[in-house]
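With one protein chain held back, the other chains of the complex are shown just where they sit.
Let's look at chain A:
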Amino acid sequence: MSTVLAGVGLTKKYGSTTALAGVDVEVGTRDSLAIMGPSGSGKSTLLHTLAGIIRPDGGQVLLRGERIDDLGENRLSALRRKRFGFVFQSGQLLPELPAEENVALPLMLEGLPRAQAVERARRWFAPLGLDGLERRRPGQLSGGQAQRVAIARALAVAPDVVFADEPTGALDQATGTEVVRLLTSVTREQGAALVMVTHDAEVAAHCDRILQVRDGRITNYSQFTAS
């Protein structure tokens, strides 16, 4: 497993509150990492820092060995668009676009002609159990279906890393399990790394490794041989 993304000695403070206190973390190709911890522990800050959304006060973020935390906003934005994928709890899909166009949007943003973008987007629907739902709008999908569309969108650009922030937070237990199973397996199949923040230990158990974070520090680290 080669390292795709690494955070080295990451520190971040909000006023007098320490969100990250020298965190070292790395994920590799086909690797999945769950970050757990209580509210305010710094787990979301860690995900946002690794994704180039928040700049750390100290330390470095390396993507395939290249430092990204010191890039300008435009280059970071382009990096997030091209090499990262994102899955959030909810609300990330544009309600007015049909599911296939939601998935095609990042491809179109990359300059792919619309017809090709939609064609490529459609390829994701069957593997994710969304066959026949291509023209449905997000509001016409169930929560689980909407999250699977979000997964398709995150993976459509063939990213190096997929970041998932509480991807099952708005779903019931069964649907959440199904979604996270799909998320981890499809991400792995695509050769991407997965970094996921979750409160749910059962969800985290689908990942290869679990980081426990408290007060901005890693307090526990678990590794599974298989998932």
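Please note the rule applied: a contact is a pair of C-beta atoms (placed from the backbone, for glycine too) under 8 Å apart; a residue touches a chain by one contact, two chains touch by 3 or more; residues count from 1.
Quick note on the criterion: contacts and distances are computed from a predicted model.
For the omitted chain of this complex, the UniProt record lists the protein as "ABC transporter permease", which is one of "ABC transporter permease", "NADH-quinone oxidoreductase subunit D", "succinate dehydrogenase" or "Penicillin amidase". Touch with the chain omitted from the figure is made, among A:A21, A:L79 or A:A205, by A:L79. Across A:Q89, A:S185 or A:S222, the single residue that touches the chain missing here is A:Q89. Here one chain is not drawn; of A:V8, A:L71 or A:L97, the residue touching it is A:L97. Within the complete assembly, residues 44, 48, 53-54, 77-82, 84-86, 88-89, 91-92, 94-97, 101, 105-106, 108-109, 113-114, 137-140, 165 of chain A touch the chain that is not shown.
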